[in-house]
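Heads up, one of the protein chains got dropped from this complex, but the rest are sitting where they should.
Chain naming follows the written order as A and B, and within any one chain the residues start at number 1.
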């Protein structure tokens, strides 16, 4: 594989191999000069500082050099020329391109014009494969992914990370529990496709029903702008808030994940509990992205 | 030479030596550790992402480290202190300075206060020597520069790249064909100087007259703001647009150059024709700038 555009480009074996490789890297078994002398353009057409830093850290850990184009610059490029032209030009400066773009399909388009490998770092409502791979990696650190009971909580309509994760989990016989504000349900086309692939999806109305049942909580942020007013936002947000009290009923091995940043979705007191894996999840972005970089660059 | 400020600082031999060196670099004959441990400040007082990336790529290819100051930051520095002070401070942090500035003469001024070599990456209506050198390099990849028939098309009044290229070509017995909207002709002082140096300049009114005659087209962007209204802009822009149909009459070896970004000046269908050299021209910026860096740093 020369490009990594979508988690859908991977089969289960492909994912497992990449996660195995990330695991080796995590145990410091990697060549810190693997990308020595290589230049990687990090082209962010919208800001996403965490993702950018995680990729740049991965590049540096492998001895490569980042050529960063932040969102302000990238947007000014975008006004002057087509994405195709920008990619052709940047291809001439770098040995690979990591692209973030607000428009779905932009990464695929970039891969068609690039003369060097392209990694999708998130394109609009589209794909964000590195996030999904690090989510899976974090689950696998605690338990086998196969047959997992996982709850997706929050904005399931617009939450790209939840979509990609659900798709990938359909390869692992997972059971999906969902909890979300009315109107922010999983898109029907997605849930239909998942069920067709044999995934069981159980919609819940109440957080307390979910907690004792599942192995993992995947909490995402509900944006205030999705609600007509602050009151209804706070009403919903507080009814989902993960607290130590709520987790009293959880299985001992339950893990709490969150793609970050979290705002009010998780009580800071949860941070100290063994269930809390979201900061580790964030840290896991580095070895997972190192494995992705090695895959496209070799 | 310790600084590179203007293409006018080079004689024909100096240009040829630099292009020869860039050619060697292009064939991978260079020391990838040449700038190991060296720090190069890339100080851009106005945004120019392509030029910045090209220089930073060149620096990384030689093993050096870029210390980037983007335009927002640079402008905030500029408010607080004189350029002389900024340059003296940055000289203390870096082993060389690559400067881009909106004011003509800024690079020369910088070189007077710097304790380290300065490379001009474009200063206002002034000079942009690295662009001219990569233009010449691209021509030379296809044919000898000497005695070339070249057409400059577009905004010849404000187009700095066209001015610098024309000046350099006067060292190579080139014949200059020009085509531009009324009011955007070559500045008279420039054309007078070129003719004094023995250059033949032929002004054309019609693109179809030019195509069969020349060895190279150097197309530049005409900015919409130069026209009273959109209609007159589109009228002019479309009359100059380079298309496959137009190129049917071209010499087989004709090359089409453009400093990029292109907007409507060149039909994307031209991209696939052997005449199209503008993306290669952009790529050539890296070896040419590597040769420039080596020259000032040795």
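The rule we apply is simple: a contact is a pair of C-beta atoms (placed from the backbone, for glycine too) under 8 Å apart; a residue touches a chain by one contact, two chains touch by 3 or more.
Keep in mind it's a predicted model, so treat the numbers as computed, not measured.
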Sole residue of A:17, A:103, A:241 or A:262 that reaches the chain not shown, by the stated touch rule: A:262
Among B:80, B:183, B:198 or B:228, residue touching the chain not depicted: B:80
Among A:21, A:38 or A:61, residue touching the chain not depicted: A:61
Touch list for chain B against the chain that is not drawn: 37, 39, 41, 65, 67, 69-70, 72-74, 76-77, 80-82, 84-85, 88-90, 92-94
On chain A, residues whose C-beta touches the chain left out of the figure: 32, 47, 49-50, 53-54, 56-57, 60-61, 63, 70, 72, 260-263, 268, 279, 282-283, 285-286
